[in-house]
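The block underneath contains the structure these notes are about, expressed in structure tokens.
One protein chain is absent from this view; the other protein chains keep their places.
So, subunit A:
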Amino acid sequence: MTSPPKAEGGGTPVVGGEREPGKGPEGGQVEGRSPGRLMWIRFKRDRVGVVSAFVVGFFFLIGLLAPLISKVYGKDPFTVYADERPELFDSAGVPVQPNGGISGEFWFGLEPGNGYDVFTKLIYGIRTSLMISLTVTVAVVLTGIVLGVTAGYLGGKADFAIGRLIDFLLAIPAQLFFIASMPVVVSLFVSPRDETPTYVRVVALIAVQWLLGWMSLGRILRGATLSLREREFIEAARVSGATSERIIRKEILPNVVTPLLVQSTYLLPNFVTAEAALSFLGVGIVEPTPDWGQMFAKASTELVLQNDITYMFFPGVSMIIFVIAFNLLGDSVRDAFDPKSAR
């Protein structure tokens, strides 16, 4: 073709000197550091973020390994110990030993009444809650991407329609809607006279949270797409004849990963607490299926509350730790992606 234009010394002053990116200390081919890599490097330097990530990871691990843990531990959350080991309970069904029956055998004690093992109940409860919340988050992220990016990229009528839908859904009071609609949604699947299978409750919980959960993410992605659409690299792709599908996939989506990841890390703990609230109110997961929120409901019943605070303590403390760690993780992820926003 041609020789590089050296006549005017083009490039060399810019490329040369300390800014020379092509030559690492060991010479040879040097990989560029992608924005993702840079984010990871910054994140690793953030001690709070790393600790939070470990805590969050720990909770997910517990949820994942719950059956294994309970096997090693030798108990499960469905055994009614009031029948199996009546010597541990008094006549009212309250554990005889202090602090809710904590002992070497039952680490977190026993529940009054049926006498379920609190420790296995908690780890299985975490498993249920996280599974539901994670599914809701994935569904919300997918919906947010599809509707938000569509609205932002297409603009015009599609944007108007999706924008009004978002406005409409945002006008619905979420918590009330959850409580009111859960029994309705469940009854769509099962007649009220039959026993409701657990999976129906799970599906219903996921469905109502998803329905009212995607709007904030959708709006953020719409805004991000809207600002990207005007960028010149999108025009460059279009000048080369790229299809809309390619532009969205290759040019827009990689650039909305940042808000997406940050928002998802904020969304998930919200879904965990929302799901816990629903189960607490009795419209979510019910006994005997263990659930984080439902443990609070149990702990606040008269029989249990009178006897010991420990029943509230374990699920409460674990949930607080989880939510705080997750929110701190969200902050760290945001700071790592956008170092200018750091305090």
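Quick note on the criterion: a contact is a pair of C-beta atoms (placed from the backbone, for glycine too) under 8 Å apart; a residue touches a chain by one contact, two chains touch by 3 or more; residues count from 1.
Everything that follows uses one rule, which is that contacts and distances are computed from a predicted model.
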From "Transmembrane protein (Alph_Pro_TM)", "ATP-binding cassette domain-containing protein", "Acyl-CoA dehydrogenase family protein" or "Electron transfer flavoprotein subunit beta", the hidden chain's UniProt protein name = "ATP-binding cassette domain-containing protein"
Per the touch definition above, residue among A:84, A:195 or A:232 touching the missing chain | A:232
Just one of A:35, A:57, A:173 or A:288 touches the chain that is missing; which is it?
-> A:35
State which residues belonging to subunit A touch the missing partner chain.
-> 1-2, 4-15, 19, 21-23, 29-36, 231-233, 235-243, 246, 250-251, 254-255, 257
